[in-house]
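All protein chains but one are shown in place.
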Amino acid sequence: MPAVKKIRIIDSMRRTDIENSLKQSKRLDGRAILDYREISIETNVLQKTSGSASVKIGDSEVLAGIKVELGRPFPDTPDKGIIICNAELLPICSAFIEPGPPSEDAIELSRVSDRGIRESGMIDLPQLVIREGEDVFAVFIDIAVINEDGNLFDACSYAIAAALHGATMPTFKIENDKVVILEKVKPLPILSLPISTTFVKIGDKILLDPNAEEQTMCEARLTLVTDDKGNFVSAQKGKAGGFSFKEFNEMIEISKKKGEEIRKKIIKNDK
Amino acid sequence: MPAVKKIRIIDSMRRTDIENSLKQSKRLDGRAILDYREISIETNVLQKTSGSASVKIGDSEVLAGIKVELGRPFPDTPDKGIIICNAELLPICSAFIEPGPPSEDAIELSRVSDRGIRESGMIDLPQLVIREGEDVFAVFIDIAVINEDGNLFDACSYAIAAALHGATMPTFKIENDKVVILEKVKPLPILSLPISTTFVKIGDKILLDPNAEEQTMCEARLTLVTDDKGNFVSAQKGKAGGFSFKEFNEMIEISKKKGEEIRKKIIKNDK
Amino acid sequence: MPAVKKIRIIDSMRRTDIENSLKQSKRLDGRAILDYREISIETNVLQKTSGSASVKIGDSEVLAGIKVELGRPFPDTPDKGIIICNAELLPICSAFIEPGPPSEDAIELSRVSDRGIRESGMIDLPQLVIREGEDVFAVFIDIAVINEDGNLFDACSYAIAAALHGATMPTFKIENDKVVILEKVKPLPILSLPISTTFVKIGDKILLDPNAEEQTMCEARLTLVTDDKGNFVSAQKGKAGGFSFKEFNEMIEISKKKGEEIRKKIIKNDK
Amino acid sequence: MSKNNYIRTNGRAADELRKVSIKAGIIKNADGSAIIEFGKNKIIAAVFGPKEVHPKHMMRNDQAIIKCRYHMMPFSTDTRKNPSLSRREIEISKVIREAIQPAIIMEDYPRTAIEVYIEILQSDGGSRCAAINAASVALADAGINMRDLITACAAGKADGKIILDVDDVEDKTGEADMPLSILPNLGTITLFQLDGCLSEEEFKQALEMATNGCKKLYELQRNALMNKYFNNNKNKGV
Amino acid sequence: MSKNNYIRTNGRAADELRKVSIKAGIIKNADGSAIIEFGKNKIIAAVFGPKEVHPKHMMRNDQAIIKCRYHMMPFSTDTRKNPSLSRREIEISKVIREAIQPAIIMEDYPRTAIEVYIEILQSDGGSRCAAINAASVALADAGINMRDLITACAAGKADGKIILDVDDVEDKTGEADMPLSILPNLGTITLFQLDGCLSEEEFKQALEMATNGCKKLYELQRNALMNKYFNNNKNKGV
Partner (left out) sequence: MSKNNYIRTNGRAADELRKVSIKAGIIKNADGSAIIEFGKNKIIAAVFGPKEVHPKHMMRNDQAIIKCRYHMMPFSTDTRKNPSLSRREIEISKVIREAIQPAIIMEDYPRTAIEVYIEILQSDGGSRCAAINAASVALADAGINMRDLITACAAGKADGKIILDVDDVEDKTGEADMPLSILPNLGTITLFQLDGCLSEEEFKQALEMATNGCKKLYELQRNALMNKYFNNNKNKGV
């Protein structure tokens, strides 16, 4: 099955409807321009993982599963565990996704998710070392996109945060110079919960949490990731258009507030 | 050279001829519906192997070569040697096969051949261990399809059986904690000779040993593999149609008898 | 970006011009048939390498970079270092090169360059051994084709020779049974400077140093590689036509003389 | 059916299925879909089509073509699975396609493709059978014209006994696994595989047991479809 | 701009760029090209097109399509890089394409492809910004109609200070890297990424510093183009 990707097209009448509505700062699904759709988060949904979460933002749905396995450190970081993060756009998620090797979009989604974890220092990597330079734990974070209706960056961010928050890792002992994994587990050392907020620009309006149509027709996209302390820990601009500096400064303000709201939701959910 | 596969098509006149003939339980090549074509088996045809066989069933011809090399056991079976079985549909074998990565058909043929060996316990895998968890022998069973005229499942089964029956493996010693392979060889430990029989259904008739035309136009295919003791050790149904339970029971009976006949042929050949 | 390669076509008028000119043993760029274009060689052009060279032959331009890293010897040559040579036809170099997996032409260029190094004994491989059978130095020779105007075989040959001549390798010590690389470097042990000369045949004429047009329309190509002692150490005929024995003997004579001239140029350059 | 009192290490009787639940219509973007939980298996099947065929040379003028992909998520297995498609997944994709195709009225959809995507979110023994049951419901949910549902269940042998619906542990330690799919109303066998060792008697006994298992699955499939269409259940999502 | 006297370990002031040189028109076979040396970065960008689109289904009737590939040579890095395209290279190819496209008057070239190939011959921190600067000059050199040049520069944080133009060492040991590209005359941000940790204050400070860096690059780009066209410089070659 080759990867001849159908392209999502918004017909011109629909496009006009969306634009006209935005003139009154209203979206066709009734939201204000800075509203999120309903977010639902459920954790511990997968038995064969050390942590998992299912996240829905409106009709976008993703599933994250964490597995912690024995591995070898990278030669240049012998004193740190390993993170491998991979997001797959499953062909079940949309008529516009074909099975096959990961598309450019899937690779960007994986790498932005990965950097969100890595650069924020979310996982305490030195705590994953068993024997420096020899044996470490590798944390595999795999994400399945189950249904696609825009804003996968945020959905993945929340699924990762929810799955890692409360995830476990194995304990071990050394026996005859070999690492033996024990049945007992302990919490995975999580240092912060970075939260992503994604904006798009349509005409002169900045929208939060774009659905699939909005994301298809937007000129530019910006994802800003903030941590518990209000720091910015990761960002990614996308799409073949641009933002003005004024728009940029607006998004900076909003992302901090929204990030805080959503972080509370994830922590509450996990109790 | 890309893999744009030509599809074998049976024209409607030829199809009618085949069907009319089958109404009298006769095949166009003169066979009765449960007859095999002539089977010829020749062993020790390849010098750089530990065992080899060339098998022809009518105009289908395959070549199997066994190589036994040093390897590492799989982590979950430290006390067993390794089997790797791979069948290739070479582009020389048919105008309908293009070079390139293995097709779905080639992968199915490889995996059914592999399971026929593995699940029947044909090779005594614990006998292939040198040092548990460290060093084992790996048995590579590679099959080349030289000319394709249907029923490759059986041709591969017989070539594997004939090549393994009488194959050898190296002897070794441990020196300075290293495995040293010695010149002397000993017989590869073979515990049984599973034999496959393949049926197809055309209209309301069940045929044994389909040729390429019959296999192309059949509704369903069934391969049943039996061992020396009359046990069923492997099976695979194929093609996008089905069998009735009555047909199934018929094939069960026939496969035991035919399997026994062919097994004798292989053992005799090897003496 | 798939690799649908445009094919370079010489239109029939241009072809006639080239052929008519060759009848007077003249080339359209003014050269005599056995003239090289201007060759320029610059070394130490890349900082992150142990040796590098930029070579231009007319408008053909290639860049070679040497890296020497720790590696493991091949099982059948535990007493020798490793050479890995790879040439890439970058998509910047021509409108006729598409990005993607290496084409047949790129693989031939890599392998002919590799054999020119390997078979001539250019690098003293036993000198690259750290601990026999365990640790050796691997010499990576990577070549980037920056602009393509024919005769890449020779351009790569000279770039390799110039980069290796004067390249360095690390020194090391063994500490706690581990190899430690030291800051100090020493010269890479180079035993000879094989030099390639490439001919093409157009009509009944043999030309040296074909440009892109000549190479496209030629019937046959021959690369002959000679070493310091006037020995022939590597050769490759290409293109879907042939040479007479008489033509062959001519090229043998010429290649020795031209090889000597160019070798002097490279050695002089490096002083 | 089975009269003996043999109890398996997992607590089931010899002819007892694991817990199964099927829910239709859970992927909004798909034309049809279903999620099945079958023991620890958690599998989504989604159907797209009938739709345009790519690449064109695969198109058939007299009927549809079926594309089918069986794919395991890296987190679905005990040890993380490499994300790229294995040879095992390619073979299972093929046998599932051949198992479901006989139920589809292919000639009703000439020049189109019907795509069946199966995602194993959590795996246990018998994932291909579970997947077929889900795919069958997803096809019906997509409104594809069908001759019958396809219903699948394995039997096998473990600890010397013929048992229904082999789970992961029984598959690894047991003697045989025999997945089966049938068109229950037409009495047609559309998938059949055997790995392991069975005498003729055991073979026939397992075949009968698996057939009975299929019949139970059939009821569960019908219920899933009825729940969707008659309860007017609008909930979507895994 | 910066008033403080902080000196970085590499000897630069906080708001000081590395040494940059840009030369246009250095690949004879390309329709446009440029080489940039930016600190230790040594990068060629070459543009081919507008040209026929392959494969056909990617063609757009109302505008051009842009293809972009960012590729590192194996000898460009400290440790030899595997020659095949990494996921990092694929992502950077995408963000660079999206960074340069807003400057191109796409509707002037319907049904064509414009190809931008970037080869990293020697890498240092900030290679994607350096590459965008080179690609922008190469596009102009190819005579592609543009609304503005694209100009790129990173800011970041190392040793607790906000700094301009993070090099390799500062990227590895530092706290944050924030690459930016803008259309300087239109005031449009076309590439923006952040890896690391910045407070809101630092974020804004870094954004301003990077913007100022871009303005310096813009002058260097213009000079490179003028050097080619007004000095009638015919020299080609790396």
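Just so it is clear, A, B, C, D and E label the chains in written order, and each chain counts residues from 1 on its own.
The rule is short, and it goes like this: a residue touches a chain if its C-beta (ideal position, glycine included) is under 8 Å from a C-beta of that chain, and two chains touch if they have at least 3 such contacts.
In this text, all values refer to a predicted model and were calculated from it rather than measured experimentally.
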> Which shown chains does the hidden chain touch?
Replying inline: B, C
> Just one of B:L22, B:L46, B:A162 or B:M251 touches the chain that is missing; which is it?
Replying inline: B:L46
> Which of C:T49, C:S120 or C:N211 sits in contact with the chain that's absent?
Replying inline: C:S120
> Considering the whole complex, which of B:D35, B:E88, B:D105 or B:D124 touches the chain not shown?
Replying inline: B:E88
> Please identify, in ascending order, the residues of subunit B that touch the omitted chain?
Replying inline: 1-2, 4, 45-49, 52, 54, 56, 59, 61, 63, 65-67, 69, 86, 88, 90-95, 99, 101, 140, 142, 144, 146-149
>> By the contact criterion defined above, which parts of subunit C meet the unshown chain? Give residue numbers in ascending order.
In response: 4, 104, 107-108, 110-111, 115, 119-121, 222, 225, 227, 230-245, 248-249, 252, 256
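Operating definition for what follows: only the chains that are shown with their structure count from here on.
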> Fewest touch steps from subunit A to subunit D?
Replying inline: 1
> Both subunit C and subunit D are touched by which chains?
Replying inline: none
> Going by the average position of its CA atoms, which chain sits the greatest distance from subunit D?
Replying inline: C
> Central chain, going by Cα centroids?
Replying inline: A
> Using CA atom averages as chain centres, what separation in Å is found between subunit A and subunit E?
Replying inline: 27
> If you average the CA atoms of subunit D and of subunit E, how many Å lie between those two points?
Replying inline: 51
> Where does subunit E touch two or more other chains at once, residue-wise?
Replying inline: none
>> Give me the residue numbers in subunit C that touch at least two other chains, ranges are fine.
In response: none
